[in-house]
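The complex appears here without one of its protein chains, the remainder shown in place.
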């Protein structure tokens, strides 16, 4: 029941502070004889890496990952895989003026109250820097899932501005600085975020993650439901305040008929769902339809605007956060959300194999789902 | 990593099917020497019990809970507490016609694919009947938390109709059949749900749970964040499709300034938050402000309206669900959501005590929070 | 990390006190579609049941097990299996005189100090009665393991008298009241235990459990080694004070050559071990050889002989325990040890399947092991 581990059979334990010598993780439970090298992980880290556009923090870390164990002659051995990234571009002096002052909306005061001590440099343990290790672990999870399961994230809302679903184009996602699938929205956001960034403010966002090609049967009711684990996983990402599956909150407004994902048979004997209100999960178990999760990221709490706060001595202060921050931390949450999806699916893939073994279709052919 | 357990130090394992001989749970980790009897649990079960108004399923179960272990001479002994409710009003024949047919939007087909077998009577394990044991466990969790932490749930939206926040009145919640804090909304919903019920349809809802009086320091970053655990807990409730903390999805639309919960000092030396966008949780740790969670419940999938489906032989069928169902299962989710809040807080209360011992304020007086 | 659960993927949670209304357990993680009924479990309970000879406690419980969930139409469904045995022959008044006095060598004082409260009737939670549920769970574990894995326990020492290994005969085990594989030893023990019983004393014993036919590959280094899990499982049985695998303590006296389990090839291409000093486990992983565990059971602490003690008020008392007790509790530990072996193997069988899938022989044929 470790505080810093997630997953059960695919189990990831992360460690490290933003301005410590390094951050790292241990990935345990990986099946043996999977080809794995740093080259399988690095591209995902590069997508998350800060400093790639003017819309993310200007901290510049190469974020070069090293595999320290668990791989022999290019293959996993079934033993724990330790990964490490050395920190290279810490500028801890930026944080001197907030060491004893609590940024409103930031974890500062909560850590202070819980532990009576905190490492204030770069946010210490509460920094989004920790998510680099989630991305690294996610790359290993993808190797377990194989190429048939496609996990794809996108920013579908920035501030109050959502995308136009009719223009949703997967190919656009990697063509702009926002992981935005709607090219027009991306252009509007660019202007808007420039203004926000220059004013020293920040803005929230909504991220959508879709996994296609996952088999039915992932998820273990009652308390390891796939959607419950996804909700917990996404909510554990820094600054996330809401998670929904499929229609999510919109389902509350529906009648039973409108929410029913009706079924018909395909000519090949497989089942065809006529809709996907459920977001690919029924009763906590995947149905083979695309698994769709959305989560809301609040605006970065570290802003230049002066806000009312207090310090560790109980003095009222007005606080401005200089440092280098993401004006829209939701952008970099896209690859993190993808990684969490991969980790949860890999965990449940192993869990399913433990209890149910190879897939048993129960007499019902399943394709096209 | 049991599939049917939740919590770690306050750990609940539930068992039972809707139409089996009984349902039950084992609650482990409860501190010794807490006064406990069935009378502490029964009132919470009575609130959740079906058949109390025309707006919930007409199955009539007394839901009388028995304590089978862990209590001696009216006090907990530190050993596992087993609770059991015998099932008395099963009408399994209602389900004969859906034994091999899959209700759209229901867990039927997912269980079928995962396990290759399922108990179709009353939904078997996937029935909301399981939530009775959550409510029972929640009653024990409340005994651990003590009387200073007040947990209160309410239905704040039914179908597309939300409450008017200006009329929010805690006292109203137990005066209507909806746990609705807005008396006018309750009256409107009554008419609407009567129509839905008579037409054999169903409707979704949004539930809000608030815990006041919880101390700061609950929650263990990074992967046992209080909000992540709450999200997983609420999403594990039957039919829930979305969860948010504090401002939730609305935070995505905000600027950093608007989202900052600014702080000032009270005359008595305690900290006063000027807002609660965060819903009482920062960095995964409680701040002492009210903890606010909302979740969306989809409409019951068991409806009289005929919907397109398939059966276990792969034949296309049109399916109507007779049985006895909740036209708005969100209503009875209110006490369930309260119970999950209580369980998560109790678990983290014990976790905090393990790692941090008695509360250490770190030099900052805390009152009024 | 429940205090009252064991196993991970095959997970058993037990509850109940010796003189409460019932004892029970929840077995989670059982694969679906395994034929299971009470008739699969009852015979194992009958072997452990008290009151079957004059050498076990005279408490007479039918120990009739009921399956309350997880089985539908004679097959497991993959949902948690709840088992319950009602207590029927409690004579709690026997314990009135020891309610506030601590039997030397018994858990009384330890529970008192830990929890500040305990249920003294029949030993409460610390009674060996709890082991009935282990035996029940073990019967389910055997269904997972299948018929090729044979688990067999025997009493190999009673007090200072060990068996003669040259007379070891599996068929003898069920022919005497001791589960003793050596008919001559059984006869000697009979006389000896009669004398011990009549004098109101008790005596220790050594139990040996062997599992034949288990495949290589069970066990997960470093901290879920098969032998480590077996050691923890056996040591958790009431009154057990020592555990050894294979040669155990005798290995300490050996040279490397003497301890080497040399290997040769069989004509059919399989590996043949020339010895089994290791007891079937190398590096924490099963080798396919018989898995051999022995454990020591101390003499029952509840004896008629007066011993020096204290009471809850701090008064010195001389204490005699009347009640009904096993003069050699090691006898009934035989089926319990078998059950623990079955549970640990089933857990690791599922764990192996999760990480490694179907067995991959790595190029080396394996038979005859």
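Each chain carries a letter (A, B and C) given by its place in the written order, and its residues are counted from 1.
Operating definition for what follows: contacts are C-beta pairs under 8 Å (C-beta built on N, C-alpha and C of every residue); 3 or more make two chains touch, one makes a residue touch a chain.
None of the values given here were measured: they were computed from a predicted structure.
Among C:98, C:185 or C:271, only C:271 touches the chain left out of the display.
Of the residues in chain C, those that touch the hidden partner chain are 1-6, 8-9, 14, 102, 104-117, 125-126, 130, 157, 159-160, 196, 201-206, 216-217, 219-225, 227-236, 241-265, 269, 271, 274, 277-279, 281-288, 296-303, 305, 307-310, 312-316, 330, 351-352, 355-356, 360-366.
One chain of the complex is left out; on chain B, the residues touching it are 1, 9, 29-33, 78-79, 221, 350-351, 353-358, 360. Residue positions on chain A in contact with the hidden chain: 1-5, 8-9, 11, 13-17, 20-24, 26, 28-29, 32-33, 66, 68-70, 72, 75-82, 114-119, 124-125, in rising order.
Throughout what follows, only the chains that are shown with their structure count from here on.
When every chain is represented by the mean of its C-alpha atoms, the one lying closest to the mean of all protein C-alpha atoms is B. Chain centres here are Cα means. That of chain A falls 45 Å from that of chain C. Chain A and chain B have CA centres that are 25 Å apart. Chain contacts: chain A has residues 1, 9, 221, 351, 355-356, 360 touching two or more partner chains.
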